[in-house]
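Only one structure is covered here, and it is reproduced in the block below.
The complex appears here minus one protein chain, its other protein chains still in place.
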Amino acid sequence: MSASTLRHDQRQADQLRPIQFEIGVAPNATGSALVSFGQTRVICSAMIEPKVPGWMRQQGVKGGWLTAEYSMLPYSTLDRKSRDSSRGKLDGRSVEIQRLIGRSLRAVLDLDKLGENTLWIDCDVLQADGGTRTASITGAYVAARLAVQKLIDAKRIPENPFRDSVAAVSVGIVKGRPLLDLDYLEDKDAEVDFNVVMTGSGQFVEIQGAGEEATFTHEQLQSLLTLATTGLKTLSAQQQTTLARALLTTTS
Amino acid sequence: MSASTLRHDQRQADQLRPIQFEIGVAPNATGSALVSFGQTRVICSAMIEPKVPGWMRQQGVKGGWLTAEYSMLPYSTLDRKSRDSSRGKLDGRSVEIQRLIGRSLRAVLDLDKLGENTLWIDCDVLQADGGTRTASITGAYVAARLAVQKLIDAKRIPENPFRDSVAAVSVGIVKGRPLLDLDYLEDKDAEVDFNVVMTGSGQFVEIQGAGEEATFTHEQLQSLLTLATTGLKTLSAQQQTTLARALLTTTS
Amino acid sequence: MSASTLRHDQRQADQLRPIQFEIGVAPNATGSALVSFGQTRVICSAMIEPKVPGWMRQQGVKGGWLTAEYSMLPYSTLDRKSRDSSRGKLDGRSVEIQRLIGRSLRAVLDLDKLGENTLWIDCDVLQADGGTRTASITGAYVAARLAVQKLIDAKRIPENPFRDSVAAVSVGIVKGRPLLDLDYLEDKDAEVDFNVVMTGSGQFVEIQGAGEEATFTHEQLQSLLTLATTGLKTLSAQQQTTLARALLTTTS
Amino acid sequence: MSASTLRHDQRQADQLRPIQFEIGVAPNATGSALVSFGQTRVICSAMIEPKVPGWMRQQGVKGGWLTAEYSMLPYSTLDRKSRDSSRGKLDGRSVEIQRLIGRSLRAVLDLDKLGENTLWIDCDVLQADGGTRTASITGAYVAARLAVQKLIDAKRIPENPFRDSVAAVSVGIVKGRPLLDLDYLEDKDAEVDFNVVMTGSGQFVEIQGAGEEATFTHEQLQSLLTLATTGLKTLSAQQQTTLARALLTTTS
Amino acid sequence: MSASTLRHDQRQADQLRPIQFEIGVAPNATGSALVSFGQTRVICSAMIEPKVPGWMRQQGVKGGWLTAEYSMLPYSTLDRKSRDSSRGKLDGRSVEIQRLIGRSLRAVLDLDKLGENTLWIDCDVLQADGGTRTASITGAYVAARLAVQKLIDAKRIPENPFRDSVAAVSVGIVKGRPLLDLDYLEDKDAEVDFNVVMTGSGQFVEIQGAGEEATFTHEQLQSLLTLATTGLKTLSAQQQTTLARALLTTTS
Partner (left out) sequence: MSASTLRHDQRQADQLRPIQFEIGVAPNATGSALVSFGQTRVICSAMIEPKVPGWMRQQGVKGGWLTAEYSMLPYSTLDRKSRDSSRGKLDGRSVEIQRLIGRSLRAVLDLDKLGENTLWIDCDVLQADGGTRTASITGAYVAARLAVQKLIDAKRIPENPFRDSVAAVSVGIVKGRPLLDLDYLEDKDAEVDFNVVMTGSGQFVEIQGAGEEATFTHEQLQSLLTLATTGLKTLSAQQQTTLARALLTTTS
């Protein structure tokens, strides 16, 4: 297949799906955003709790903490997904994803500047069409940055604890061809599947990649990382535009 | 306080909050609606599963089933509400509410006409400001009716199994005065708190009322039921208008 | 069916089953009573714990608390009911009932006068024949009142914290006819089923009523409430007689 | 202390507490008995379920099964004991006891003669004053034998599957002195504590004995077994008398 | 069968399997030993935690505590045994065994001399061939004694809190013949099965014996206790030899 062939939804190989951020979707949260990567839509919220986890107090660790929870709403998939609370425990995939979201945001966050607060990140998938974890990270940063601004404006913290922004995107090899931002149809046929998390300044935060009952070469790895970097620049720019507009609105 | 005094949000004693239904908020569900009773907003979805619960098969009960799940999203309240899945079990209040939603919809549903299917109702509170259970019932009927229409259109069931529509509203006595559709501020001061579930044709489905560490008289009960009946007529009419417009759209 | 027709157990429509209270059935409890509504028999106990729940301390709420637990013993039904502890969680019905018992007793209890104590109510159904929740409430008040007297006599609390007594009864419409205090056979055929909780002075505490996959009119509601009020007067009188005799015995 | 000194409740060293069996305390069970060893009172019930556990079907084991559950009711102790269902799991002591009850009854039961049925034994402690497990075994046999008779009378099984009766008693060394059937006060001071299960014909079924953070000699063991054997003869005789009277009543 | 007939593995009736202790198998534990009773192999470890259980603090009990956990590794049996963590709870047998291990070690331990520490005993079965509980107790004592020596050497406790050593062995009646230290093949055919726990000085700590759906006489009991006593002398001597060599090594 030539590189110029369009994908099933008419995208180029290196083209993101339409990206949108709807700010303030959960008014009771300190910050919130409904992020869309095409048909994948995730409610991201950030809330502050004025205490830190027990293990920090026990170990005498100073500063704040950020923790994330991820869940697929039952109606996010065509076949209803039963709730974790009905099954009595989180499934392994949800555990992995919420740990990834937490690490990604903590990588750009100066926990000392949070004070003795916990920043709770919640990502609930409203509609799932591939890439829910990368959309979650990308939206969670926007929600968290909005929440942090509210805390600054309320003089609950002295300055912005975020050193940088953070976003994430998936890349993969489908029928031998490297593609950016896979949707569900592409994802389930992918031979190799990567999630790349990067800061606004272009540093890697996390790389997770695996062959799906398959393996991959050093060359394939390089082409995927190049593709991801391209997409992440765009995502990062859209986060900045969204936040600039939102913060302008709230402070003006 | 005279009956004509306006409430803290400028409503009359017998006035509902602004009611809205946003259809199709969860596109992967068979039917869905985001219902708003003022600042209370609930995502309601209805999905079909082509099998019935184990106890029905074991007892040889014919026909279908409807089951409901209710949850408050962590960011629906000003203080973050921890997830049921984190605590490993549903709290008692959620159990009560989801059983009420299930009974209310089954009261107007001919289960035989569902075939051997389970209709799953999910109500997730996005923003909580009092009356989440009544908004859930009212929105769930809309989502369920839309789902049922899709099944009819797809010829998976022969005819509409709903005998009637169903809606719910809260009423209460606040500082001695009977009020319709309490918001959170009113609810927490209420001496008496009722939830009334009624069909579109004006029959009662369920009445649940209690003094909050208090008691009430027969006269107070009557005035509350009158107030509820008034509100339920309006809610029922708005459900019909919403459904008429939505079904027109999808079938035309 | 004419109003004068006798029921399957030879009762009139407005007649309670034989009511009995056996005091002191659980001698290690502070107060206890085995209550019988005909063949429905429930062990009710009340015990004091000299501390309050965590949420009260955290929220700085003063006074005491009352909490209730309800369980059906495995041999209370003809088909053995498996224990909640075997299933690892309470079923929804038990959760609903124990919350109702707790609310009903708190409605007539001045929590401030309890001091920093929790009054634990336990209701274990020894034999189930319909109306286990109403028998539980009615018996639990007797057990709780006895327990409270012991605390007063031991000078652990200064005065009786109960403002009033409380009792409960079921009413329902069976084959179109309003009946008082349904047994199991009547209950499973009932079109409409109400539980009414009332104080000794005739004020309502809680009304819960639902059509069983059916609906009901305003007129039916009124006739059911009248029937319930009749029965509750008798129950209340029997509680008083029982307590008068028991308290006389223990203090003389 | 000389062997003739009376115990704190005026018993001789080799004297049982007053033993009673109240038949039929749980009328919905197939067989039931409220057994009293002094102030220790246990509700014992036996119910039949017309199927066998999954592991028996999987392993192709023929015949029936007997399984036991043991629980202390919350009001059986002076300090309220929280329910297993509230804690979400059985405590270790309850697990041990219910396994002991099950083994003890299976030792005298011909499982082949039960057919493909499970005999469920439930023992709920109403009042705890030491020896709840031995009272449970002794009462459970009575309940089970009554249940079995009902099955024979109903021609659901052809003959009595019990080869023998079974009873249990505790013995212990308190302040150096071997005592029969310890109550709670004695039990908590005992240096050595034994539970002995024996058939009506005088064969051992199970012996469980331990020093309580202490040890014991061969001679002490022998004196305890002699004491237990004496008590078990009396218990066995009382079971027979009780059953003879009960079965006479039901069949005449 | 004559007493001189060899067993299926060429042992005499009163002969133990080959006993081995491999010291230090888990270097991060305070003390550890891999104990072998023939093909039964158990990893035993002892670790100190500088606090006591909540119930001790609440009840104001002085001194330390010892607690034991027992688990069969999934690959210890020919058919893989699923993990307790996968099933979400301990099975009844594991609960019984870990309580037995704990009691056995506490019987020879002066808890006061432990200070406010908990000694955690872990027994994980690497290979199961009968007698895992008796091997666990025997190995756990060795691990615990080694751990205690480290605490003494580090001056964390002033002196050895063990009053005596402790070991355990199984005995049983197989095809009418009393045998010492049953392996799996013998155990599953045993009519009577005893576990005997004894101190180094020859005092009993615990006796647990039961007929396997069978019963036993006083004479059979005596012959089993004699056999056990013989085996326990050997086990005790081997513990002492092992510890003498190990403590010599570590302190020299």
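A, B, C, D and E are the chain letters, set down in written order, and residue numbers restart from 1 in every chain.
Here is the rule we use: contacts are C-beta pairs under 8 Å (C-beta built on N, C-alpha and C of every residue); 3 or more make two chains touch, one makes a residue touch a chain.
Since the structure is predicted, the reported quantities are computational estimates derived from the model, not experimental observations.
Colleague: Quick check: which displayed chains does the absent chain contact?
Modeller: A, E
Colleague: From the list E:Ala128, E:Ala168 or E:Leu182, pick the residue that touches the absent chain.
Modeller: Among E:Ala128, E:Ala168 or E:Leu182, only E:Ala128 touches the chain that is not shown.
Colleague: Touching the left-out chain: which of E:Met47, E:Leu105, E:Leu227 or E:Leu243?
Modeller: If we include the chain that is not displayed, E:Met47 is the one touching it.
Colleague: Tell me, which residues in chain A touch the chain that this view leaves out?
Modeller: Output for chain A: 89, 92-93, 95-96, 98-99, 103, 106-109, 111, 164, 199, 203-211, 213-218, 221, 225.
Colleague: Counting contacts across the full complex, list the positions on chain E that touch the omitted chain.
Modeller: Chain E touches the chain not shown through residues 25-29, 32, 39, 43, 45, 47, 49, 69, 71, 73-78, 80, 83-86, 88-90, 120, 122, 124, 126-128.
Basically, only the chains that are shown with their structure count from here on.
Colleague: Which number of steps is the smallest that gets you from chain B over to chain C via touching chains?
Modeller: 1
Colleague: Within the chain touch network, how many edges lie on the shortest path between chain C and chain E?
Modeller: 2
Colleague: Enter the angle, 0 to 180° in steps of 5, of the rotation superposing CA atoms of chain A on those of chain E.
Modeller: Fitting chain A to chain E on C-alpha atoms yields 120 degrees.
Colleague: Measuring from the mean C-alpha position of chain C to the mean C-alpha position of chain D, what distance in angstrom results?
Modeller: Each chain's C-alpha centroid was found; their separation is 33 Å.
Colleague: I'd like to verify one number: the distance from the centre of chain D to the centre of chain E, where each centre is the average of its C-alpha atoms, in whole angstrom.
Modeller: Here the centre of chain E sits 28 Å away from the centre of chain D.
Colleague: Could you state the distance in Å from the CA-based centre of chain A to that of chain C?
Modeller: Between these chains, centre-to-centre, one finds 52 Å.
Colleague: Of all the residues in chain D, which ones touch at least 2 other chains?
Modeller: 88-89
Colleague: Hey, how would you classify the chain contact layout here, line, ring, star, complete or other?
Modeller: line
Colleague: Can you name every chain pair that touches?
Modeller: Inter-chain contacts occur between A-B, B-C, C-D, D-E.
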